[in-house]
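Submitted below is the structure of interest, expressed as structure tokens.
Note that one protein chain is taken out, while the other chains of the complex remain in position.
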Amino acid sequence: MDTVIRNGTVVTASDSYQADLGIEGGKIRAVGKGLEGDEVIDADGHYVFPGGVDVHTHLELSVGGAVSSDDFVTGTIAAACGGTTTIIDFADQERGHSLHEALEARLERAEGRAVIDFGLHVSITDATEEVLEEEMAELVDAGITSFKLYLAYPGRYMIDDRSFFRVLLKTRELGALVLVHAENGPVVDYLTNKYLSEGKTSPVWHALSRPPEAEAEATGRALSLAAMAEAPIYVVHVTCAQSLERVKEARRREWSAFGETCTSYLFFSRQEYERPGLEGSKYVVCPPLREKADQEALWRGLVRNDLQVVSTDHCPFNFVGQKDLGRENFSLIPGGMPGIETRVPLIYHFGVNQGRFSINRFVELVAANPARLLGLAPQKGTIAVGADADLVVFDPGKEVTLRRENLHTNVDYSPYEDVTVRGYPVRTLSRGKTVMLNGEFLGREGDGRFLRRRRFLV
Amino acid sequence: MDTVIRNGTVVTASDSYQADLGIEGGKIRAVGKGLEGDEVIDADGHYVFPGGVDVHTHLELSVGGAVSSDDFVTGTIAAACGGTTTIIDFADQERGHSLHEALEARLERAEGRAVIDFGLHVSITDATEEVLEEEMAELVDAGITSFKLYLAYPGRYMIDDRSFFRVLLKTRELGALVLVHAENGPVVDYLTNKYLSEGKTSPVWHALSRPPEAEAEATGRALSLAAMAEAPIYVVHVTCAQSLERVKEARRREWSAFGETCTSYLFFSRQEYERPGLEGSKYVVCPPLREKADQEALWRGLVRNDLQVVSTDHCPFNFVGQKDLGRENFSLIPGGMPGIETRVPLIYHFGVNQGRFSINRFVELVAANPARLLGLAPQKGTIAVGADADLVVFDPGKEVTLRRENLHTNVDYSPYEDVTVRGYPVRTLSRGKTVMLNGEFLGREGDGRFLRRRRFLV
Amino acid sequence: MDTVIRNGTVVTASDSYQADLGIEGGKIRAVGKGLEGDEVIDADGHYVFPGGVDVHTHLELSVGGAVSSDDFVTGTIAAACGGTTTIIDFADQERGHSLHEALEARLERAEGRAVIDFGLHVSITDATEEVLEEEMAELVDAGITSFKLYLAYPGRYMIDDRSFFRVLLKTRELGALVLVHAENGPVVDYLTNKYLSEGKTSPVWHALSRPPEAEAEATGRALSLAAMAEAPIYVVHVTCAQSLERVKEARRREWSAFGETCTSYLFFSRQEYERPGLEGSKYVVCPPLREKADQEALWRGLVRNDLQVVSTDHCPFNFVGQKDLGRENFSLIPGGMPGIETRVPLIYHFGVNQGRFSINRFVELVAANPARLLGLAPQKGTIAVGADADLVVFDPGKEVTLRRENLHTNVDYSPYEDVTVRGYPVRTLSRGKTVMLNGEFLGREGDGRFLRRRRFLV
Partner (left out) sequence: MDTVIRNGTVVTASDSYQADLGIEGGKIRAVGKGLEGDEVIDADGHYVFPGGVDVHTHLELSVGGAVSSDDFVTGTIAAACGGTTTIIDFADQERGHSLHEALEARLERAEGRAVIDFGLHVSITDATEEVLEEEMAELVDAGITSFKLYLAYPGRYMIDDRSFFRVLLKTRELGALVLVHAENGPVVDYLTNKYLSEGKTSPVWHALSRPPEAEAEATGRALSLAAMAEAPIYVVHVTCAQSLERVKEARRREWSAFGETCTSYLFFSRQEYERPGLEGSKYVVCPPLREKADQEALWRGLVRNDLQVVSTDHCPFNFVGQKDLGRENFSLIPGGMPGIETRVPLIYHFGVNQGRFSINRFVELVAANPARLLGLAPQKGTIAVGADADLVVFDPGKEVTLRRENLHTNVDYSPYEDVTVRGYPVRTLSRGKTVMLNGEFLGREGDGRFLRRRRFLV
């Protein structure tokens, strides 16, 4: 073997057991006892997890006048340092342009720069006949097997119900998956303009202009349209109990419906927007943060499998020079929060240590399920012979107090500043190579490969 | 007293008791024993109900090339003969025209012709600033306190979510009520065109192009938008379990949401569309007829107060010369069925005789609730001192086999042909005057008055 | 007419309208305008309600060493002064004795003493063959159409599941109704003894030894047994969300199931037991007071018709000399609270004034529904020609601050001390006679008659 990880407790979505892992050619080749290898890593007393899979990130995304502050280099380094070995980012079609153009532009940014493997979803904002009849099929053949659609942002990203329905019919035919950003765009825009015209410009109005029911309505609509198209659907960033209820109800009817939440919604609430000065702008995300009761509802959704994935929607903007663009107008605050580096330890600590779910469910939520749903299994998201050796050696006893200065994300604040977690990745391997050791990045720019994903099967 | 109805069993939404009713000046003036009057009507052994209130009719409505075959004369005569003493019909705005124009046009058709009292809802299809900022308020002042909005029929009646939301905000401000026709227009239109282009032209494809979930989705959306606007909402013609579920859920959350179903949906199912030849066209209505299980769900909805009103959506078209326009294309069949005359006896027989609900609940569903919700209480819909003497003397023992030839509706078929009911109105009074006696119309064209309705209060 | 109440706003479970009421021979004889009578009562600006019907009281009930401090004289005076004109109390079978003996003993206490009409439920604690095969039928014939069963108090009142089931089968046959006190006796007794043996003797342990789930379990069991017996069932004093859920679920399945809550559970919570000293003992009732969230759940149950009745479980004990028997042992505190006099104004103020429900629903909850369910309609519980003239003239503007010294109940404290309500009965009539005027009792001991009730029909 090239490398052997010895004596760790191997954890998958269903099992925990002590064994050595043997790695060859970047893949897991053996699970056993007393394995020998050129490089031997001692994991005694540690867990060995499959590397985290974060299927919702926005690196170097241009939003209004701002570009999210992590590019494919810094963002993937942060991911690796936090125990994540695969991300899926987005290529957004511009109206009047093709999907291919969007994809090419993003590949150009990512290839040769990402330090861990990555995939791309393509967002359809202009469902022309060409998109529907040609491009979607070509992309699926090329390993882009998920498409994102927006029911928010009319005039920019939003597509109408007819196009939404047609894309769903097409994904069903092709074996692809629609991801939906579910907020009722017209209502949100109306309220935004109304509040701004009334001089209500501070961050709290960001939340008030995007009420939970606007999300729940769009979620329900997307699920209904998918049911009529008999197509699977994946709701990104479910933030509130109302919206979660729609996902539950759809699943109760055995529709092929899936729900994701993001770390931010599990930890923060609407109260953040009332912080003094412009502090609230740090927490501006879309959909906005909700009530504390919603946080608890989301955790329960994770426990009960009403939600299947925790991702991050990582989209950081610096407080100085970016977030402060919204000083006079909440709608100019670039929306997004960092999270790519802290997801794995936060979900471990607040999920497993606090008794909400088992360590196996933790692996399922942050690695196995996202890999399965987005066409990456069994290559990613589990520990099995034949899978990529994307692994995390995790010290369950290591206490870390999260601080911006110790994190690798390129952003001037951390929403988790001073939060202490017990349990932290001490080593990350990407296809067999150690890319992080004890908090230090050891990988190489451009080592991450673009992932051609499988068709949707679940 | 002008008139006394003696010895009947007076039935209201909450009580049943034997008493005489004294009428003066068209109003109920006394309830008691041994009342004397100029005219004495013996109701011994009979029920005395408040006259039926049918808040959803379409008399002489122009649909494509056809006009519904009952005008305000024949339609209201049929109503009176079937125990209904109040109807509310619709004035539909044409795009590019004002609400006032729509209202004037309809008043012209109705006034001087209707034989019982009538109100009008106004349908908004073009929510201009003028409509929102001026006309709605003027109409509410004039006693038009309900507005209908369509989420179906894009390009003709459908308004977009933004306009829908704005109208809701305005009704809340004005104390008015939105009625919504809830079907997802874009999906229905897409499927209709798809099926027609595939040569699927028979009536059954009418149902298949309007799936229950298209109704449920739009129902859910309308309810969510109303909840966000904090405005009351009334869903017309709920036809299926899925849609009913949305109404129930809204009511469970204590939103101000109300649901109506129509007689057709309680008695007929999708199987009717598979009748030989063009027979299925007789049953083409929008939304379409559903499954038998849905009928039972609707009855349960009435029992459990998830639905509050049974109306008719009366909109008859002759089989010969009208329904047959769709011989080659289901989308050309004028949609609608008769019902105005048979609602009261059908709901009595299949509701009360068959043990589904009490006689008081029957009165609530066909008279008291529609009157309350549409701003007609306490003038209509109950028997109380001060209310209009709109009354039905009902013989619970009279068996009638419904047949087109014995009905007064101006249409060449009856969907209820040969259905036998026990219990039938033998006398109908409109503001104290007998307008029907033993099946014979005794009223006078033009005696019906336009009703200025109250603001929404529930 | 003997008496005319003029110009009041008559309120029933479904209608509100201005009219005069004419009374003759103790019954309502006329509803109209301009009625004349020997005695004329001006109700201008006032509501005229049907007198309250309280179907759950325990006057002069012997509990351990204590007897509840209101007898049939003081208790019914208090009722009348608070706007209640009918009560139903209990005759509890003693083991080894017959139902008739129990009934006779209670009739002896009540007849010639009660100032308003009263009925009696009979509690079966020993379901012998004689009880099942003879006495139940005889009692139903005699107008005792409801039987109470206990799932709590093993060894004293509790009957086993087999007997419970047999009584249900019998009530179904006879047209009677089972009322159930639903708490799991064995669990409660086990916990009580456990806590006492651990030295946990203060009032708060009363609540902890009777957990909500012990009530919910027994409620669910009673409902299931009734469903299997196809017999109607009425759950007395539903106190918590869990228990309410069982009632809702039963009703959702269209079982013939009904739920009552009592004023105490709407206003007080478990926190009362933590009052200093022995103060908590004033709030000891069975089942115990619950959480604030349960109060809100109960109110919503009343709004949504998951619960149909508010009664009182009036069973007062003096703080000095009775409640203080439990100084060293919570299980010796006689369980019960006063309420008979304050129910009507409290439910009006906190229900209607606070916008929870309409004035008609108020009448339904405190008068119409209890009368219907317990076989007293249409004689009691409504205002209709032919009904008993049990009426309350209610001044909606009268503010009253409840104080023990102004109440008529014979007990040395009021749990509602210093609560202010707006709206209060200013006159109560029992079968046409004024028994209370402006807070002063004007009736006569013994004027109340025993009510032979109808069979269960709903």
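Just a few scattered comments:
Each chain carries a letter (A, B and C) given by its place in the written order, and its residues are counted from 1.
We adopt the following convention: a residue touches a chain if its C-beta (ideal position, glycine included) is under 8 Å from a C-beta of that chain, and two chains touch if they have at least 3 such contacts.
Since this is a predicted model, take the numbers as computed values, not measurements.
Taking every chain of the complex into account, the omitted one touches A, C. Only one of C:K33, C:H100 or C:R221 touches the chain withheld from this view, namely C:R221. Among the residues A:A387, A:V421, A:V435 or A:L451, only A:A387 touches the chain that is left out of the figure. Only one residue in the set A:V303, A:L332, A:V419 or A:L442 touches the chain that does not appear here, and it is A:V303. Within the full complex, the residue among A:G26, A:G143, A:G175 or A:P378 touching the omitted chain is A:P378. Against the chain not displayed here, chain C makes contact via residues 160-162, 165-166, 184, 186-187, 189-190, 211, 213-214, 216-217, 220-221, 224-225, 227-228. In the full complex, chain A touches the omitted chain through residues 10, 12-19, 22, 29-33, 251-252, 254, 300, 303-305, 360, 364, 368, 378, 382, 384-387, 458.
The criterion applied here is as follows: only the chains that are shown with their structure count from here on.
If you draw each protein chain as a dot and join the dots that touch, you get a simple line with two loose ends. The mean-CA centres of chain B and chain C are about 41 angstrom from one another, to the nearest whole unit.
Chain A and chain C, compared by their mean Cα positions, are separated by 57 Å.
Work out the mean CA point of chain A and of chain B, and you get 50 Å between them.
In chain B, no residue touches two or more other chains.
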